[in-house]
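A protein chain is absent from this complex, but the other protein chains hold their places.
Right after this comes subunit A.
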Amino acid sequence: MAERSIMLHILEPRRDAYGFALRPQHTHRYREYTNIYKEEEEERCYKWKNFLDQVATSFQACPLEEANTNTLQAETSKHKEEVRSRRSSTGDDSTGSDSEPVDTSDSSPTKLLESPIETQKRVVQTWCQIRPSLNAIEIMMSSRVEKKIMKDEKTINGGDHLPPPEEAESLDGTLANSEEDEACISGSLNRSTSATGAESRMGECMSNSVNPSKRDGDVAEGVSHDQLFTWKEELECLVRGGLPKDLRGEVWQAFVGVKTRRIEKYYQDLLDQETNCSADNENNIPSGVPIKLKKQIEKDIPRTFPGHPALDENGRDSLRRLLLAYALHNPSVGYCQAMNFFAGLLLLLMPEENAFWTLVGIIDDYFDGYYTEEMIESQVDQLVFEELMRERFPKLVKHLDYLGVQVAWFSGPWFLSIFVNMLPWESVLRVWDVLLFEGNRVMLFRTALALMELYGPALVTTKDAGDAITLLQSLAGSTFDSSQLVLTACMGFLTVTEVRLVELREKLRPSVLAVIEERTKKGRVWKDSKGLASKLYSFKHDPGSPVEMKKTAAGADAGPCTPNLDDFLSGLAGDSETESLPDLQEQVVWLKVELCRLLEEKRSAVLRAEELETALMEMVTQDNRRLLSARVEQLEIEVAELKKTLAEKKEQEVAMLQLLMRVEQEQRVTEEARINAEQDVAAQKYAVHMLQDKYEKAMASLAEMEKRVVMAESMLEATLQYESGQVKATSSPRARNQGSGQENQRKIGLLPFALGWRDRNKGKSTEESSE
């Protein structure tokens, strides 16, 4: 089994020792605290064993309990076998004990305490007695329940039934009650002759320890209580130190007085009734659970500890039966969101029917009026808590006022959920230990105050409502130091007692009723179905209205005809008087309406005052904001600067681009120019080439001409030489002379011309070559 749990932890590191989901941000913190939890658990197992041994010893002599006076060892071995067989069949073990290291060592004192309860956890749908070793506690706690039942019987037609018996006792100071108390104890305990002293001492102490905070009141009624405090204080101390995981389920039952509350077959009857009703009539028949609540329960079952290993198919069926049975049992509550978590939690710790009776004890008794249609007591408690806050933490409340935070914003969810899902599980269970032990809502207030004590200093530093709530939520969610929390709660707020709370509730309840009255008067948008009943119910809680009380009882009887535990026990007394009072009731109703109207006016005035106050606060807040706005401005300036730089950069970029383009253009132009130039060059080269050709031709022709000139000259010279030869030969004959003279003249005339032409030609050729 230990292996299994280890496996479970490896596979699902996001779940704690109880199988509940851990928030990712808390995994680390949880791991840090695991060892502390282990040490604490070992210590308290040891202490509880000693304590129970001691009690068991004193019980052995008691004839009433003889049947159960086996030693713990015997029990253990007997249960162990069952454990094995059942475990294999149901296999929903995840509720923590598995992971306890002590489980593995036989020598550990806790071993004896652990095994039996495992058995009981795994029993589905059966009723289980708690182990005999816890009988002493059970009997003592039951006396409280018996007292209440008796008181209800007696006072069914009168009085405010809200305060738990012990405080009613101390308030009223009725001897009768304390006598009953003694009678109960002696009835169950003091039958033996030998150990009478010890037992009666025990019993009496316990009846006191029921509400430790009211010791003073109780002392008055006690005779020899001074010497008896030891036992009571020991138990109280043990409870504050926490219950061992494996005893928790049973000890809770003992605290709530499950055995005394239980009526044989009642639970089974409710279940049968429910199945019959849903089989017979599909529609909303008075004898069944209203369809609306059924739907709501169906919606909420998968949303109750989603993913918890124990809430598999069977677990959910169990949860459904439990919630339906409760809805039938107490129609004034029916089903209210939050109860699904309580029922789920109880089912993890005990068998189904035990869980049912424990739930009955918690909702009907400790949280009476909390989860009903109008949730009156819950709203009253919010006002009470705020009042206590103002008293204990004036500075903190002032700061919260300044931020515009209402205390009820966070205390409401805390109270309604009894801290389930609001604190880490270890802390939730520790708070429940004390709360169930004390049997009233004092621990609720003390825990909330302790949280404020622990986290108030941090809250004062917050600067707006959102941050304050966020901070508080996350701080509360990480309250892993459960011992610190419980001890702060129990030790730090001793003046917060049930008497005090009752006083404050009486004082503040009218304002809540007034608001509700206003709502029911104005808006019957969807409330038609419940109108009268809820109004009557709200009157039930008004102090000093005995008539209403009766009528409520009547209403409960006349309405859904389901057996209400209280009615069951007190039915006859109540029924006999209900018929004769309609007129009186009407009158009282009318008076109530009047009263409510007045209260309403007062309330609206108060509201206006509040509004003005918040307006003032708002104005003050502006101051604070100025500082902040300065910083915002600074940041804005920075942003503007950055934007400016960015713009500049962009401009530069554009300029660069333009420049680049221009350069490119120029480059292009140059290129063109270059190409043009090249073309020019080519053209010129061509021209040169042509010219050269011409020149060469010219030169060639010149050379030819020169040749011709030379030829001509040589011909000329040859001619001249010939002529001169002719002249020498024919110089005598005149005729010849004459004729030849004429011819000579002509030839000489030709010569200068030819010479001149030659010169000219020469000049021309030089000119050409120079080109």
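Please note the rule applied: a contact is a pair of C-beta atoms (placed from the backbone, for glycine too) under 8 Å apart; a residue touches a chain by one contact, two chains touch by 3 or more; residues count from 1.
Please note the rule applied: contacts and distances are computed from a predicted model.
K.L.:
As a check of understanding, state which of "N-alpha-acetyltransferase 20", "Ras-related protein RABF1", "Large ribosomal subunit protein mL43" or "Signal peptidase complex subunit 3" is the UniProt name of the chain not shown.
P.N.:
Hidden chain identified via UniProt as "Ras-related protein RABF1".
K.L.:
Specify the residue from the set A:L271, A:V289, A:M375 or A:L599 that touches the hidden chain.
P.N.:
A:M375
K.L.:
In the whole complex, not just what's shown, which of A:P302, A:P394 or A:G725 touches the removed chain?
P.N.:
Here the residue in touch with the unshown chain is A:P302.
K.L.:
Among the options A:N421, A:S511 or A:Q585, which residue touches the chain absent from this view?
P.N.:
Of these options, the touching residue for the absent chain is A:N421.
K.L.:
Would you write out the residues of subunit A that touch the absent chain, in ascending order?
P.N.:
25, 28-29, 292, 296, 299-300, 302-307, 336-338, 340-341, 371-375, 378-379, 404, 406, 408-410, 412-414, 416-417, 420-421, 454-455, 458, 461-467, 469-471, 473-475, 477-481, 484, 516, 519, 522-523, 525-526, 614, 622, 624-629, 631-632, 635
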